[in-house]
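Omission of a single protein chain aside, the complex is shown with its protein chains in their original locations.
By letter and in written order, the chains are A, B and C; residue numbering begins at 1 in each of them.
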Amino acid sequence: MSRQSNVLDSCPSEIATDLSLRLACRKARPEGTVVDVSGIPVGGAEVVVLAGPCAVESEEQLMATARAVKAAGAKVLRGGAYKPRTSPYSFHGLREEGLKLLAQARAETGLPVVTEVMDARHLDTVCRYTDMLQVGSRNMQNFTLLEEVGRVKRPVLLKRGMSATIEELLQAAEYVMKGGNHEIVLCERGIRTFETSTRNTLDLNAVPMLKRRSHLPVIVDPSHGTGHSWMVPPLARAAVAVGADGLLVEVHCKPHEALSDGEQSLTPDRFELMMHELKAVAVAVGRR
Amino acid sequence: MSRQSNVLDSCPSEIATDLSLRLACRKARPEGTVVDVSGIPVGGAEVVVLAGPCAVESEEQLMATARAVKAAGAKVLRGGAYKPRTSPYSFHGLREEGLKLLAQARAETGLPVVTEVMDARHLDTVCRYTDMLQVGSRNMQNFTLLEEVGRVKRPVLLKRGMSATIEELLQAAEYVMKGGNHEIVLCERGIRTFETSTRNTLDLNAVPMLKRRSHLPVIVDPSHGTGHSWMVPPLARAAVAVGADGLLVEVHCKPHEALSDGEQSLTPDRFELMMHELKAVAVAVGRR
Amino acid sequence: MSRQSNVLDSCPSEIATDLSLRLACRKARPEGTVVDVSGIPVGGAEVVVLAGPCAVESEEQLMATARAVKAAGAKVLRGGAYKPRTSPYSFHGLREEGLKLLAQARAETGLPVVTEVMDARHLDTVCRYTDMLQVGSRNMQNFTLLEEVGRVKRPVLLKRGMSATIEELLQAAEYVMKGGNHEIVLCERGIRTFETSTRNTLDLNAVPMLKRRSHLPVIVDPSHGTGHSWMVPPLARAAVAVGADGLLVEVHCKPHEALSDGEQSLTPDRFELMMHELKAVAVAVGRR
Partner (left out) sequence: MSRQSNVLDSCPSEIATDLSLRLACRKARPEGTVVDVSGIPVGGAEVVVLAGPCAVESEEQLMATARAVKAAGAKVLRGGAYKPRTSPYSFHGLREEGLKLLAQARAETGLPVVTEVMDARHLDTVCRYTDMLQVGSRNMQNFTLLEEVGRVKRPVLLKRGMSATIEELLQAAEYVMKGGNHEIVLCERGIRTFETSTRNTLDLNAVPMLKRRSHLPVIVDPSHGTGHSWMVPPLARAAVAVGADGLLVEVHCKPHEALSDGEQSLTPDRFELMMHELKAVAVAVGRR
């Protein structure tokens, strides 16, 4: 029991009065928040799928993938223009050129676009082309970035840090909200553990815990959470069953040619099949 | 359900031929194993629920709980007679008296019984009263116990160690199988991580990974995997959605009076409701 | 063995040819690097102690502490002006006012000053007042910050991320070096594990591993690595014995009044005693 925080244990209202989470706590909005991503509601009855390539690589790659995910039922297009990479010698994204391609894909498909912002100095540029700002795992505690993102009028996709506790993720959301931006979607994307057969350990416990402690919508990224494309569909089903409000999924028209994360990217065909499977699970848990 | 994902569909042969897993690897039995627990098949089309109290505490407690879980649809009764506890001053179970009560509950309800065996010297006694032997997380690498359990004719419920890798869990199963006992059900029950808001981090990635690498059935324990009774139903749903062959769930007729694990035990009413919810999810993923 | 990276195992020259670490690897400078911090060499025969308060709080607090650490033998003054804090409602530092106090303390004591830079936009200001730039644990993978820090002429103290592998820490150093700045001191400051009795788990294995793989100096922060002031002296001794080139230590003239990290800050008296103890250990391992 000593490893378990009793504060979180019994009564949600006790939790909700935690002064360190004035804005993000469940009590601040007991009915829950629905975030509007250019017309797509995240946090409502429908489970929303955000899909697309890890990185924007070319017009051809992005358009082919965008059309495919739209056809399969995705509601938001994801794609990285600025890519945080462990090595300075890896591909770091097409930057503004990538943003322009995302805007073009949005124009063609009608899908709102989410992309990562890595630096406060890119914020204006990124806002110019996209509908939703992603704060990545490595920047979850980049507090000046959180503050800046809190000042813009754009919904935020806030990914849990690789070794961030649930408490720390909520505090990061509080940083953004304190700046005035309350349109935040939290994202569980796997945590770092001793297990080496998967890229991360997807922590689905986090979904009900976050939803109990906070009113913010919670989505799940089974691509980073597993690191293997063949594991994405079963974990996506589990995420819907556990109560996630949406999924963030990497899809690539040619995964074996991807410049990053090819091993965890679904083909459009496999993605379409997964979307079909997910519908049944969503209905089974009272969602759409 | 031919459109459902098959965890084996792209199983690399190099995994399957791993010489260190001669008996437990998927290739040794590509069609999968169905373990027979006194007439209850684990690993088949039906998702099986094993439920009951953490510890057998009294005739009244056990019988009330056993009747309730049977009525709600559980197929196997769980209950601890020998309890591994962190402190030497905690309640350690009723021992043989507890086994007798389990046998009595089986006689009354018809449910097969699973209980933990902590020591090779208790093996004969435990086998006398029960249908399935549980090897607990703390004993997953008690190799002499694994060898002894491998020599008896009784199905085994092998729980993953708190910090055991998937590879190590499979090697532990291999120990039992090498002894001649191939009737093993693997159990994911949460791993130890940095996160403190839950008792453990339930690793649902483990389910498809284990099923791909091995032919043995895999069940999930959302009670230990979360440590909070209110989290058990959503994680149980997720476990079914991810492809688990069954669930191990702690139920107590009066959780607040439980001598151990009361915080993570469901009431009979909540358990019944959960069973109802699970049916819909099982059907959605092509199971019963 | 599967949990162990064989790449790192046997031969240092194999390691050194790793193309992903062209500049940071040991082979690039087999004799090792000595970083010059305004006249103080880090990475040479002498074990260097960098000490001071977690945060600059007031002129009185900083000056009293600076004088005390200088008198006890510290060679560099540390102090935070921009403070990354988990909660947006915590004290976040005096910012430029804090930098001015640091410059004043340097003028009075002659100690070079190291302080954290959290944001590329603060870089010019921070450089104006200080001798060495600290990149904190939460920003170890803030890649655009690393790139900017790589462009200035100022030595860098790069702290290991809370859950960063040794490989990732070296890659972060490579980012800075790729920009042209090769004056980097690596800092082990404890990693996040399941253990809860200490704030972090100080990973002293990292010191010989980093020094084998890289030519950069390595120092240790026993204050964050333990979280308890009474543990700082023994772990500081261990760090010197294991081969660290220096120590980063939190000292506060009145720890119980500290606005942050009071529990892990030494009093000036205890710090002085520790410095005395460290001398004997340094001599025993052939250092000064």
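Simple rule for what comes next: contacts are C-beta pairs under 8 Å (C-beta built on N, C-alpha and C of every residue); 3 or more make two chains touch, one makes a residue touch a chain.
Model, not experiment: these values are computed from the prediction.
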Open item on the list: Using the touch definition from the top, which of B:S38, B:S58, B:T125 or B:Q141 touches the missing chain?
Closed with: B:Q141
Open item on the list: Can you tell me which of C:E167, C:E183, C:D221 or C:E250 touches the chain that was removed from the display?
Closed with: C:E167
- [ ] Using the definition of touch stated at the top, determine which of B:E46, B:E168 or B:E272 touches the missing chain.
- [x] B:E168
Task: Interface residues of chain A (partner: the chain not displayed) - done: 2-3, 163, 192-194, 196
- [ ] Can you list, in ascending order, the chain C residues touching the missing chain?
- [x] 1, 3-5, 8-9, 163, 165-167, 191, 193-198, 201-209, 212, 225-226, 230-231, 233-235, 237-243, 273-274, 276-277, 280-281, 283-285
Task: Positions on chain B where the hidden chain makes contact - done: 20, 22, 84-89, 92, 118-121, 138-139, 141-145, 147, 162-163, 167-168, 171, 174-175, 178, 192
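One rule holds for everything that comes next: only the chains that are shown with their structure count from here on.
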Open item on the list: Centre to centre, using CA atoms, which chain is the farthest one from chain C?
Closed with: B
Task: Innermost chain, where centres are averages of C-alpha coordinates - done: A
Open item on the list: Quick check: how many Å separate the C-alpha centres of chain B and chain C?
Closed with: 47
Open item on the list: For chain A versus chain C, what separation do you get between their C-alpha means, in angstrom?
Closed with: 33
Task: Touching two or more other chains - residues of chain C - done: 2-3, 163, 192, 194, 196
